[in-house]
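With one protein chain removed, the remaining protein chains of the complex are shown where they sit.
Here is chain A:
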Amino acid sequence: MFGKKGWLGLLMTAVLLLGACSQGGGATTTGTGGSDANSTDASGNEASGELAPAKLKIVLYGDESNRMKELAKTEFYDRIKQEINAEVEFQFLPWTEYAGGKTDLMLSTGEDFATYTDANYMVKSVAKGLYADLTPYTEASDDLSRTVDEASFKAFQLSGKQYAIPVGNKPNSAEFYSVLVRQDLLEEVGMSEVTSLAQLEEYYDKAHAAHPELIGYAGVDARRMLLYDYTDKNLYWQNDFVALDESAQDDRIINWFESEEFKKYAGLMRGWYEKGIIPKYAATNVPQLQSDWNSGKAMFWAGTAARPFEGAATISQAVPDAKLVNYFLGEGRPKISRGTYSTAFFVSSAAKDPERYVMFFNLLQKDQELYDLFAYGIEGTDYTLDENDRITRLTTDSLIPDWLLMNKNFIRFDNSVPDDFIAEYKAWDDGAVISKGAGFNFDNTPVKNEETKLNGVLTEYLAPIGSGFVDYETGYPKALERLKAAGIDKYIAEYQKQFSAWHAEQNQ
């Protein structure tokens, strides 16, 4: 009797499971089929010179401000409708869902939407067939491609296909290669500039004597800013494990953790840690570093072109007269750029009308008028412009995030940013070189297991050595052993293979 019931139970469970599986499969097929049918539709309509009405869903991450909510329903809605005959719905998700979480679910279940991505997430998702191929629609982004550079487009191509449309155009060469110094502190201790490691340490000593409560460096990674002191190469990192020497014209990749450079760098960082430039708590509480920096309790940080004025806004909460200046600890090496984009938008493969999405991205960077609308809102209500075109925002609510749209052709500065900062900012990329690896996207499928293990070894063994928490001599042998066991050789060989093939293709 019991046996009978047991079997019945099992049978019903099996039926349920089968049912669930077949439903899942069914959904995917309908999704793809639907999208094909509809895209033909769209192009058919376009041929007749009119755009059929479309509905677009744009996912953004972070908090949605009240003003954004209002505008999304009124001016943004009307303007987009008028320009490309599409109704756009903006959906805001918490940042934790970026490149994973709910975004993954929405992609896998065939929802019709677009949002932004980075190259890593793009490679993973394209391998699963989750991004729409936008190559046929790049013409729809003509205005945008005039204000966004070509290298940025290349960065989001895989085997010649465009999978995401870059937005933004900002000077971002040599990101984190400079030291962002609290100039107010520097001057307070009687110095005027920092051009070498020795001067930086002198600044620390003096500032430490005057303000023992301050920490030195608000970070745990200084491999870029210290480059000038431990190598003659112009290193540019592809990821945590692989670097390129931009001063050499070859296709050789550098296995960073097994290089002489890493050893020297670890030595420098150990010195910083022992000296107290990197606080002792950094080993266990990295987020605290940034909040210390934000509250004006650190002497220097890694710099980017925009940080002097972006960062000043945050710091001035605690230290109203804080002034930030970028310095390089050496010279004579060209700044390396990955392309000037801020981020890039992809379209889900289930989207009914990918072309319309591309047309929407195009609007974001089309001209000054639309840029002003999306980034700043309505003139007179949300902002005013003075005779020098300096902006005064009348609301603190952010609209479509300005870091995302930031384009040096359109950006407006407020009155607190001095003219020389703006000039310096706009000239930041002069003489910069696009990395020889820009546009190369590593396909990690063949070494997925190795990569997971390597990341474990990185966090557990190598990062502490790299940040100076553990002495190189004592920690490295064990770390190397783990690195080998995790398959670093296989990983590097695969990376080199793919990179060489790609490099050869580029130089044909």
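Here, a residue touches a chain if its C-beta (ideal position, glycine included) is under 8 Å from a C-beta of that chain, and two chains touch if they have at least 3 such contacts; residues count from 1.
Quick note on the criterion: contacts and distances are computed from a predicted model.
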Chain excluded from display, named as in UniProt, from "Osmoprotectant transport system ATP-binding protein", "NADH-quinone oxidoreductase subunit H", "Biotin synthase" or "Sugar ABC transporter permease": "Sugar ABC transporter permease"
Among A:62, A:136, A:330 or A:475, the residue in touch with the chain that has been omitted: A:62
Contact residue for the chain not shown (choose from A:83, A:310 or A:443): A:310
Option from A:151, A:191, A:286 or A:378 whose C-beta touches the chain left out: A:286
Interface with the unshown chain - residue positions in chain A: 2, 5-6, 8-9, 12-13, 20, 23-24, 27, 61-64, 66, 69, 91, 93-99, 102, 105, 108-109, 116, 118, 120, 168, 170, 172, 175-176, 286-287, 290-291, 294-296, 304, 306-307, 310-311, 313-314, 317-318, 341-343, 401, 403-404, 406
